[in-house]
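One protein chain omitted, others in place.
Each chain carries a letter (A, B, C and D) given by its place in the written order, and its residues are counted from 1.
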Amino acid sequence: MVKILQIEGISLQFGGVKALNDVSFHIEEGEIFSLIGPNGAGKTSMLNCISGLYHPSQGSIKYKDEEITKMKAYSRTNLGIARAFQNIALFEHMSVLDNLMLGRHTLMKSGPFSGGFYFGKAEKEEVDNREHVEQVIEFLDLQEIRHTPVERLAYGQQKRVEVGRALALSPELILLDEPMAGMNKVEKERMAQLILKMKDNGITVVLIEHDLGVVMRLSDHIAVLDFGKQIGFGTPNEVQENPEVIKAYIGENVS
Amino acid sequence: MKSKKFLSLIIGLVVLVFMAACGDDADGSGGSGDDQEVTIGTLADITGATGDTGTPYSEGQDHFFEYLESTGGIDGLDITHLSEDYAYEISDAQRIYQQYRDRDGVSAILGWGTGDTEALRQQVASDQIPFMSASYSENLKDLDESPYNFFVAASYSDQGRMVLEWIKDNHEGGDPTVALLYNDTGFGRSPIDDIKDYAEEIGVEIVDEQIIDLAATDAQSQLLNMEEHDPDYGIIQQTWAATTTILRDADTLDIDTQFIGLNQAVGEGLIDQAGDLSEGFMGVLTHALPYEDVPGMDEYIEYLDSQDMTVDDINMQHVAGWVVAKVMVEGVKNAADSTDGEITGEDVLAGLEAIEDLDLGGLAAPVTFTDELHAGTEEIRLGIVEDGQWKAITDYDSYR
Amino acid sequence: MLKVNNVEAVYSKMILALRGMSLEVPKGKIIALLGSNGAGKSTTLQSISGLLSSDGGQITDGTVEFEGETLNGKSPDAIVKSGIFHCMEGRHVFPHLTVEENLTAGAYTRKDRRNIQKDIDKIYGYFPKLRDLKKRPAGLLSGGEQQMLAIGRGLMAKPKLLLLDEPSLGIAPLLVEEIFENIKQINEEEGTSILVVEQNANVALKIADYGYIMENGRVVMQGEVDRLLEDDEVQNHYLGIGTEEDQKEVVYKSKQERMVW
Amino acid sequence: MKSILGKNLGNYRTSYRADMALLNSRNKKIGMVILLLVIFLLPMFASNYFIGLMTLCIISSIGAIGLNILTGFTGQISIGVGAFLGVGGYASAILTTSMGYSFWIALPLAGIITAIIGGLFGIPSLRLKGLYLAIATLAAQFVILFIIRRWVSLTNGTSGMVLQRPTIGDFALSSNTSYYYLSAIAFLLSAFYAINLVRSRTGRAFFAVRDRDMAAQIMGINLFKYKVMAFAISSFFIGIAGSLLAHYTMIVSPEFYEINVSIQYLAMILIGGLGSVFGSILGAFFITLLPVVLNIIVGSLSGILTDLSHILSAFEEFVFGAVIILFLIFEPGGLAHMWSNTVNYFKKWPFSY
Partner (left out) sequence: MDFFLQILVTGIVVGSIYGLVALGFVLIYRSSDVLNLANGEFVLIGGYVCLTIMTASNLPFIVALLITLVISVLLGFSVERLVIRPLKNAPVISIIMATIGLASLLGGLVHMVWGHRTRTFPQVFPSEPIHFGGLIITPVYLWSFITVLVLLVTFTLFFKFSKMGIAMRAVADDAKAAMSMGISVKNVLAVTWAIAAVVAAIGGTLLGMINGVGPIMATIGLTVLPVVILGGLDSIGGAIIGGFLIGIIQNLAGGYLDPMVGGGLKEVVPFIIVLLILLLKPYGLFGKGGAERV
């Protein structure tokens, strides 16, 4: 298996607080990889380091053997890293369609000149990308709401759009931060299907999820964080049996 | 619901504009009898930055036109006078000007400050509408650039030259040294180069220049710098507020320079604002002071009486407004004499240019316009504040 | 003492966060409210304390009753005055106020100004660490110290009911234990009723008398603590790691359609 | 698809291209034709005065569209529009009067020069947000005007510079009507460009930067590039407006571009509707015509309140402030939002309840 992402010795500090402390793991191409740990363990911070919103104080991040530790967030997107946020970070005044079209941003070229006059190339580009986006819309079952401003959607729908926007990027690596939070069983099931389907299409998935049942079922590998430290890494079975994980994450004395 | 009411209010207003604005183009008809008609518009600053001097000035104009009407007006001439406050905002001036030009069809405009005068200079030229303002900027003397601009008093530059002349003639002991204090606006800078040139010409030394903002809270650093050169005289081209600041801080810093203000720094308002500090302050008097006994005051007092007012209710700015209206009417009269048809801006221009040595009964220096000169006079008087009142210490005189 | 009856709450007029939430807090008891992220636990507390409106939310249906009085529509300060104090998630101490000033701020609604100093000392009794730090701006405290301060600040209001939102969040396990012991102690000594929201179900259930489990804006399970601890589903979802059988639940059905991206 | 009422109750399109066309319904097409006709035929039935007012309105509209691109679409507040209007005006004055270029070259160049300077002042926007950026642009306003006043050799200092009306061959656009047509064409081009821009890739990126800059970065949007671009494009429009205004009044002087101008433009986009091209236009008309309306109202009341005309400007100032506050409180979506509400109301009529 090819390592698509290599995390080595990442530390991140906010003021005096160490949000991440010497974390190392790697993600293989085409797998579903989960980051778990209690609230405040540093999982989202880790995703922020990968997507470039935070820059770690130490350590290195390699994407397909390319050093990207210092790279700006928007350039990482160009490399094919997409991200869906935990707290929905959609552009709420824009329609579903425009949110998804924004996902295509890096794959389009028109600038302020061609865009402003619209005809010809820019128009063709819009139409072509619209076709792509329509496929995402169809897949996520968003047809009815494609022109609705996101702010008017229900939570579950917004979550789907959030994931859809990341998918619209045609990513190779997708970072999903609690995509199932707040969903009911049926919705969770749909999301799980979707994640498996992503994997099926060769997209590497990094997942943060609290529902351990789901995590164990979907993941190929899991890293466990606690207080910024990595306390476990391996397959679901390995992690489940890791005494340190059991101790710190699950608590010493399960009655 | 709230917003629905709000909406209907807005729609109502919009409809109102369209109804009002689409309608009347001035067509010059509908007047009474065979009288020739002419409309004159005033751009006044009442509530703007220069409102304290702008208000009496525009009232003076209003009062003159009311006076004219109360005495039966001018035979065969029906003068309409419009006045609007533009609050010293250029965009408002532009809009009101368009309204005067296109809707009201004015043949002449009485403007006010440097801002509106400069802003409209080109347009009045291309629209051929004479524009007479209280901006006495020497630039406006250039008839290639400003062929339709007039002013009735001595330009700031001429005022400055005259002050220099007076300094040269009256200074005792050694060569006089002079500092210039002005603000960083078109108005403030207008006479500075001319004053410097003339000083060189007549051998008076300009030792320092200081810029003091119109809204300055203090002028101490400037005055301290000025004091380094210890000038005998300081010529002030400012408004009352900034002049007061200068006088106060000069007093604070024990500076013994004799300050002399050009006309915008001079007037009763300065005494109001500066109080005792104004004692001994000198300045340029372009117009008569209301309490002066000059022949021109007779008709003025007649009008004031009819309005239950006295000379105490008016000031020099008021006189200036009265005078400018009077001169304008004189020009219109001349225009009416020369044409039987519609009186156009061009006619008024010609009428104004025909004014020669117009005696204003001492309210101001006699005014002459020609087709080469649109500055009515070069003459001013110098005055000084004594016992809380301005007193003239010279007669009308020019530097030449 | 506190009754939440069938409350529905929305954010931004659109997102339904609570769908018929009901619970009860009897006098002098500790009640634990458990559930996953986004289940609506914090929203429940906010609709009790009236802070929901500050996040652009509102109760659209149902009632919150406290000692027989309806709280719906009351402003947060009125609710504090009636005896409910909400310690928000993430501690929310005033970072630029000193520890002692934070405690004083907690006593804002109290009329008996004279007893405040005495009560501050009492808080220092519960949390001795805070005494040493009393002149320090709260922003410079560690997470655990801040949490202690936040709880202490709540006690300063002398509430009849204390709402604690995730007191264990971001705090080292040892400290968590200490804090929860303190909570228990406060409950016993002051008779304060406590409604505690927790992700860390273990510690919460250890001190609680009764528990509720939420999902999707409503209660899906409730009971005495002992009973909850024995329940399989609770074990799987909130206490431990899923069992082998669960993993087979997922029927992986889609091979047929290829995605285009 | 006709309903029994003979009304077109929905729009059905067969391709994405048709769906994405600017005028994607028959009503819109008809509306557009009517609008164009009104614009171009207006001088035939409106008074000269009215045409003059309209010229001011549409020039302001261009500037307002520009500001809205920056503030409404991209969320970067600027209180320095006045000064950028000045940069456009002075650029045009210097190019035509001092350097002797034709107006037709000077106009676009004025836009470009303003765009460059605007882009420069946009650089701090990477670090500054909201209030702080607003204050930075306010400072820019003072500094730019200071430079204009002081760079006497270039700008002729405080006395300003003189410009001429543009000419086509021997024909000078000196009449109200001809200048109106010139402005109208510039206005239509600007509006067309802006409408397209905001629905294209660049426009979406602007929106994204405004709504959530963090998420925008994750979408691959280079914040810095797009913020500076927004400043530049916005300033381009403002420069064009400045140039048109300068040639209209035929003079530029620092007093044209004081802080109150910046405030008026901000009021335009706020009252018109942030993030709406159409709103910018409505707002520009509203703010430009507000004093005219007040004048009429005060005029008609003058029988009752004789002295009001004397304090008309103060009253205007008062109403201006009141209108801004009322809009913010009662209709934060601005005139554009009111408009769409009204349109929707009539669309659904008689089933509006």
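Note that a contact is a pair of C-beta atoms (placed from the backbone, for glycine too) under 8 Å apart; a residue touches a chain by one contact, two chains touch by 3 or more.
Just so you know, these numbers come straight off a predicted model, no measurement behind them.
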Given B:D254, B:D293, B:D357 or B:D387, the one touching the chain that is not displayed: B:D254
Sole residue of D:I58, D:A140 or D:V162 that reaches the chain not shown, by the stated touch rule: D:A140
Interface with the undisplayed chain - residues on chain C: 49, 51, 54-56, 75-77, 79-81, 85-88, 92-97, 101, 104-106, 108-109, 113, 153, 157
In chain B, positions touching the absent partner: 46-49, 51-52, 54-55, 184, 209-211, 213-218, 220-222, 224-225, 228, 240-241, 244-245, 248, 251-254, 269, 272-273, 275-276
Positions on chain D where the hidden chain makes contact: 71, 77, 79, 124, 127-128, 130-132, 134-136, 138-140, 142-143, 146, 149-150, 214, 259, 263, 266-267, 270, 274, 311, 313-325, 328-329, 332
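Note that only the chains that are shown with their structure count from here on.
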Set of chains adjacent to chain B and to chain D: none
Chain centroid nearest the full-protein CA centroid: D
Distance-maximising chain from chain C - centres being C-alpha averages: B
Gap in Å, rounded to a whole number, between the CA centres of chain B and chain A: 71
Distance from the mean Cα position of chain D to that of chain C, given in whole angstrom: 51
Pairwise touch network: line, ring, star, complete, or other: line
Complete list of chain pairs which touch one another: A-C, A-D, B-D
Chain B to chain D touching residues, read off their complex: 2-3, 6-7, 10, 13-14, 16-17, 20-25, 46-48, 84-87, 89-92, 94-95, 98-99, 101-103, 114-115, 118-123, 126, 139, 145, 184-186, 188-190
In the complex with chain B, residue positions of chain D that touch it: 45-53, 56, 149, 157-160, 162-163, 165, 174, 176, 249-251, 253-256, 260-261, 264, 286, 288-289, 291-293, 295-297, 309-314, 316-317, 326, 330-331, 335, 338, 341-342
Touching residues (chain side chain D, partner chain A) in the complex: 16-17, 20, 22, 193-194, 196-197, 200-205, 207-208, 211-212, 214-223, 229, 233, 275
